[in-house]
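Pasting a structure here, questions to come.
Apart from one protein chain that is not included, each protein chain of the complex appears where it belongs.
Labels run A and B following the written order; every chain starts at residue 1.
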Amino acid sequence: MTDERDVVIEAVRGTLRASVADEADPRAVARILSAAWAAPAPSRWRRWLDAWHLPVVSRVGAAVVAVIALAAGFVARGVLPNRAVAEPMAVTGEFPVPVVPASDPRSSAVSTQFVFEAPAAQSVALVGDFNAWVPTAAPLVRLPSGVWTVTVPLMPGRHVYAFLVDGARLEADPRASAAADADYGRPSSVVMVPGR
Amino acid sequence: MSIALRLVRSSIRGATLAVGLLLASPIVAPALGAQAPTVSPAQPVRLAIPDAKTRQAVEREIARAVGRGLPPAPLVAKAMEGVTKQAAPDRIRSAVASQAQRLEQARGLLAPTPSEAELVSGAEALAAGIPGAMLKQVRAAWPAQSVVMPLDVLTELVARGVPPKQALERVVTLMRRGATAGQIAGLGAAVQADVAAGLAPDAALEVRARGVMSLLPSPAAAAALAPSGRRP
Partner (left out) sequence: MSSPPTSSPIDPSLPLRAKGGDRQAFAQLVELCYPRSLRFALHMVGNREDAEEAVQDTFVRVYHHLGRFRDDGRFEPWLFRILANRCRTVLDKRRRHAEVIQYGDVPDRGAPTVVDGPDWMEEIHKVLATLPVEQREAFLLRHVEELAYEEISAVTGVRLSALRMRVKRACDVLRMRLAEVRRDDR
């Protein structure tokens, strides 16, 4: 079959191809990454299951079982030593984030984007009262410009947070108002999340 | 005390904590489990405080609080905050104890049945230096509705430098005049931004409160709706 292109088709083609900018909108990319990472990244076990196309145990179910075991552990007071630090391919933020995503119409949680400039950093994590200050719960993603970002669902109200840089250095958000810290004396930042 | 009795009491405390943790599992699970990679369900995970003595002291503190009917999640979060902030072990223990105390105080002030979120917001308000009596007044303004947002905004206004009495007066007035939680939140965010831009906190509050007020029904109409009928 001959090439169908001619003047009109070329014109259509040119216009349609030029209709979108070359560079991805970083906010859109950040939203996508947050949505994708709301569930944990595939573990070795999951990938093995995928390769055999076997059904996967529900993540919520696994988390509930783990918590029951956790409670039992407290009762027993005979806890085992912490497991080794995660391998590069293993998961961080293992358990499902408890807040119902903002895309769920039942939820009043609001998608809130955090941005932090740190071109020289190797890792940046968002820690705050909404994720129990756990460094693995909300890692930021580095964009080519050296800006780090993450979008998380937050319940309306006042939230205190900070950024943990390279796993060691806690920094307040230069773009936000400061929050005093009566308990630990390490100032952090405040975000007021509006209700919907 | 006999060993058997001690064991029994320890088990009861432990079991109470276990139940409390189960109930708070959506918060506790990521807090305590997130450090571990692919956890096989049979293996328990411990509170990630490196120092054993501190960890046990914090566990006891949390167990005591749960025994008094307080939610464990905010206390676990307070402990983890200390770990992340690399606080000294003693400081973590006393921070958890202080938070437990504030939660208990808030529970009394926001009676009869405050939600966990209201308790946490109340505890934060107390930590910010807001007098307990003010929490009671916030509750009285909205006896049947969640006061999380008014408390959070009150805390934020005071944090920005608004005198507590003025902040309370404005927030409670808006609550009684029928402002929504969203409108009150908007007030808080606006004052925050104004202060960051260099406005005096009290002036910013006056301007923004007036703005919200202009959107609300007249005092007569609001009084007709309000259960207490108290004039603003």
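What to note about this one:
To be clear about the criterion, a contact is a pair of C-beta atoms (placed from the backbone, for glycine too) under 8 Å apart; a residue touches a chain by one contact, two chains touch by 3 or more.
No experiment lies behind these values; they were computed from the predicted model shown.
Just so you know, the chain we are not showing touches A across the whole complex. For chain A, the residues touching the absent chain in the complete assembly are 1, 4-6, 8-9, 11-13, 15-25, 28-29, 31-33, 35-37, 39, 41-43, 46-47, 49-51, 53, 88-91, 139, 141-144.
We adopt the following convention: only the chains that are shown with their structure count from here on.
Rounded to whole angstrom, the centroid-to-centroid distance between chain A and chain B, based on C-alpha atoms, equals 24 Å.
Contacts from chain A toward chain B in the complex involve residues 43-45, 62-77, 79-80, 82-84, 86-87, 90-98, 127, 129, 131-137, 155-158, 164, 170, 177, 179-184, 186, 190, 192-196. Per the touch definition, chain B reaches chain A in the complex via residues 10-11, 14-15, 17-19, 21-22, 25-39, 41-46, 48, 59, 73, 76-78, 80-87, 91, 95, 98-99, 117, 120-121, 124, 127-128, 148-149, 152-153, 155-156, 159-160, 180-182, 185-186, 188-189, 192, 195-196.
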